[in-house]
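The complex is shown incomplete by one protein chain, all other protein chains being positioned as in the whole.
Entry: subunit A
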Amino acid sequence: MQLNGQLALTILMGLFLVGVFAWLTRVENWSGYTPLSSGGSAVSGESGYVSEEKPAGIVRWLTTVDHKDIGLMYGAYGVFAFVVGGLMVILMRTELATPETVLVQPGFYNSLLTSHGITMLFLFGTPIIAAFSNYFIPLIIGADDMAFPRINAIAFWLLPPAALLIWAGFFPIPNLIPAQTAWTMYTPLSAGVGQGNQMNAGVDLMMLGLHLSGVSATMGAINFIATIFTERGEEVTWANLDIFSWTILTQSGLILFAFPLLGSALLMLIADRNLGTTFFAVGEGGGAMLWQHLFWFFGHPEVYILVLPPMGLVSYILPRFAGRRLFGFKFVVYSTLAIGVLSFGVWAHHMFSTGMDPRLRASFMAVSMAIAIPSAVKTFNWITTMWNGNIRLTAPMLYCIGFVSNFIIGGVTGVFLASIPVDLVLHDTYYVVGHFHYIVMGAITFAGMAGIYYWFPLVTGRMYQRSLAKWHFWLWMVGTNITFLAMILLGYGGMPRRYATYLPQFASLHQIATLGAYMLLLGGIIWVWNMVQSYFEGPVVEDGDPWDLEASGLRTVEWDWFDRKLQTKIADGGEEEPVTDGGVVEDESADELDTDE
């Protein structure tokens, strides 16, 4: 029986490889390559199907190495993961509307909280940032494409298998259960020892998926560093490099140091689980403390990996609607770099209550407090940029202001947590959950939304529906503050994290948090509807400067690019265009001008 299984697998694998080989020979004319002396990515005078133009249909998306296409795929992927992670938490918040378990069993609740965290951080957060950076950094710095376009494509295509592995436990596969380790994967629970069920292969698959997403992020980071260093246009210098590129450059540096460490630690943990090693074994190995140190040495820079580029987005977008240049540009850049360096010196503030050496604890407290300074410098710069400015409350601007507001609350609650005595009281309570959700939802996701609304006309050539965008913003702004302020209050009351049940005294605040979560759900539905409907039916943008930035002298190069794109569209005169965008012949300019208001 087992032999038959192996045989079937072998035949299946063989057929798959033959199929891939046959498809590749059809798509690529191997013998026709013209090697380049430079070894660069631009290839001239070659033959073969995919070399002359973008292929049609689905093959275009499977084979593209164009940074804009890859950016769009990152975006679509990130949005999908965001919806999945969001629905997971809606299930959890619904369960938490009552003190006892009604909807989901505690074990499944633990699985949901594990997957919600990993999905939002690694499958939504990092990719949605990569969406913006892939699409816009080459345009903004005047590069033809990323330095390594194919590595760029590999980095993206690692993510779908990563998601399948991370979610594998939820699929109806026999003998496979989802991980219940929380995203921090603390040993010995995650090492699968003891009487629990975490030795299951579903946990291994989740770790493999996480490892893959780390490989993907590292590849992307190397690519961005190389691109920003070597592919800048002649007119782009270090002195006038834009703030978004600065934050992506810093983030890439952090990824380069942090993610390989996560990958190594995960491989050690996988080896402990499957190959009999004792890296994290209690007594013989490093024990639980070694895992926590390794994990948080990655885990805290990860926070800044996620927040620096959104800070860059806000620094980039907010001045456009304040009618002024970014106040103290240099100091925002210095703060970014300072945060990047300091972020590697704060990791043990996640471990204050583990019984580590108090002298070490004090030093980590000092650095954790110190990192608030560059963050505050940025916050004051954003506020001063708006001060006496000509503020236009468009949807992207609302999200930028929402970012600053939520970031202040999330940041100040964090300063309290950095203090050892306060942390010892609040550790592992809902206060921590409220604090970091103010940052990841209230700040990072808000900045992402600012970017999405700001560049929606550039990417789609259409305008979103403004009133729906306002509904979206206010539902999210109010919903975020209701949900996460309730959590901070729950934490003050002593409500511990990661429980499907709770004492009846916490019921009111939990129900308020659930109400807020439903507001977020409603806002999210409005947002998706707005994006999809506007993509197909929104008013066509005919002006290369839809935000009217020229008037205040704040127009940036990507809008010049968009303008040139529109100009060449007009020059085409509405005739059938050459098949450059996947073989779909679009002739919008003639008929849709009449229909769209």
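The rule is simple: a residue touches a chain if its C-beta (ideal position, glycine included) is under 8 Å from a C-beta of that chain, and two chains touch if they have at least 3 such contacts; residues count from 1.
Following the convention adopted for this analysis, contacts and distances are computed from a predicted model.
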| item | value |
| --- | --- |
| Undepicted complex member, UniProt protein name, chosen from "Selenate reductase", "Cox cluster protein", "Ribonuclease P protein component 3" or "Cation:proton antiporter" | "Cox cluster protein" |
| Residue in contact with the excluded chain [from A:D204, A:D242, A:E302 or A:D423] | A:D204 |
| Contacts of subunit A with the absent chain, listed as residue ranges | 6, 9-10, 12-14, 16-17, 20, 23-24, 27-28, 30-31, 33-46, 50-51, 53-55, 60, 62-66, 68-69, 144-145, 149-154, 156-158, 161-162, 165, 201, 204-205, 208-209, 211-212, 215, 270, 274-276, 561, 564-565, 567-569, 572, 577, 580-581, 586 |
